[in-house]
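Have a look at this one.
Heads up, one of the protein chains got dropped from this complex, but the rest are sitting where they should.
Up next is chain A:
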Amino acid sequence: MSKRLTSFGPINSIARTEETHPLTWRLRDDGEPVWLDEYQQKNGYAAARKALTDMAQADIVQQVKDSGLKGRGGAGFPTGVKWGLMPADESLNIRYLLCNADEMEPNTWKDRMLMEQLPHLLVEGMLISARALKAYRGYIFLRGEYVDAARNLNRAIDEAKAAGLLGKNILGSGFDFELFVHTGAGRYICGEETALINSLEGRRANPRSKPPFPAAVGVWGKPTCVNNVETLCNVPAIVGNGIDWYKSLAREGSEDHGTKLMGFSGKVKNPGIWELPFGVTARELFEDYAGGMRDGFTLKAWQPGGAGTGFLLPEHLEAQMYAGGIGKVGTRMGTGLALAIDDSVNMVSLLRNMEEFFARESCGWCTPCRDGLPWSVKILRALELKQGTTEDIQTLLGLVNFLGPGKTFCAHAPGAVEPLGSAIKYFREEFEAGVVRAPVEPRPTVVETPI
């Protein structure tokens, strides 16, 4: 059993180059953090220098827009478009840049690697982004359990301040930016961007109604942009190397550009994360990088990117890893860190575990989520114990519908039912195996489920 966890699978030992691995080429072989001196020796803050001294603010926004960079937190919203929503009105001069580092999505551990090992990459990404968005202050909203990341980020911020890379008149450009690490106190819902804003303001992390979007009314009512850690870490290379280079990275057939931290875990031979170009096939990720299943286990299903994405079958491994490629086979790419479900896992038990998580982490604000998720847990527990009734599967499918996209206040419940719906679709017999009796009182009438 290992204590200090510095490695993330083999990411520190595979071949990486500046041209092909913009996020990870600076990683050290020993997995230790890259501090300021080493980061600058490896061309660090060169992009920030370029952005602050040679580029107009609007040009940075345009470059990020033209690069096609999309959010890496799971939803995949185009970053340049989000940036473009910030008000043009110059009199709104108090603006905030928030980094969403509240990484709690089950099976997601890419931001932790970036923050622990390359804290200056995030600081540089935020500096350039803040300049583009005219933000005078930034906060990294970090989950409380990531104690190593908090320590490393705070040290990196101190180093950057001492070197004049944060603070007043950065690099002689006249631009001021200060950056703080804000650590959370638990609750998965803090990762929802408007809940994150409420939490940062010192309130309960209930999501806010959109519109108004954070770009118009964000933290303390001011224009605010919230970006994921990995998204912000892409910015320095885009600014430094240009969009032609960035657009040459992805594989043929991919509509998304650049590279992505992708992973495979579960009972695979070689669990880990790797920086790979968009468009690699899931099979390549699974077989060539993760080494396929461990001896004695076979692949039964897989999930492309976190608990909120649907299950896929082994035949879907031919899909290319990018939003549209995974969309074609029926779900979302999410965070791109895939999970292998082996043949020893019962889908009802797995879903029970997942829905327990989603039910516990519901903020309780809207009724479908607050009441629907514990209901699904109750049914799944009954099916797991072979005490289910003939109506249970229909009730679960009803919940998949009632908690689906557009019917709840935020994306928490839709994310919770997406894997449930796909598990029933592909493995219905495992759910049926838990049905042993008719309900005690059969329903008098069948209620049509409204769409």
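The criterion applied here is as follows: a residue touches a chain if its C-beta (ideal position, glycine included) is under 8 Å from a C-beta of that chain, and two chains touch if they have at least 3 such contacts; residues count from 1.
Keep this in mind: contacts and distances are computed from a predicted model.
According to UniProt, the chain absent from the figure is "NADH-quinone oxidoreductase subunit E", selected among "Iron-sulfur cluster-binding protein", "RsbT antagonist protein RsbS", "Nitrite reductase" or "NADH-quinone oxidoreductase subunit E".
The omitted chain makes contact with just one of the residues A:144, A:172 or A:439: A:144. Among the residues A:192, A:361 or A:392, only A:361 touches the chain that is left out of the figure. Summary of contacts with the chain left out: across A:345, A:411 or A:435, the touching residue is A:345. Only one of A:24, A:152 or A:199 touches the chain withheld from this view, namely A:199. Taking the whole complex into account, chain A touches the unshown chain at residues 1-3, 5, 8-9, 94, 103-109, 111-112, 144-147, 180, 182-188, 199-205, 219-220, 222, 263, 265-267, 271-273, 307, 337, 339, 341-342, 345, 349-350, 353-354, 356-357, 360-361, 363.
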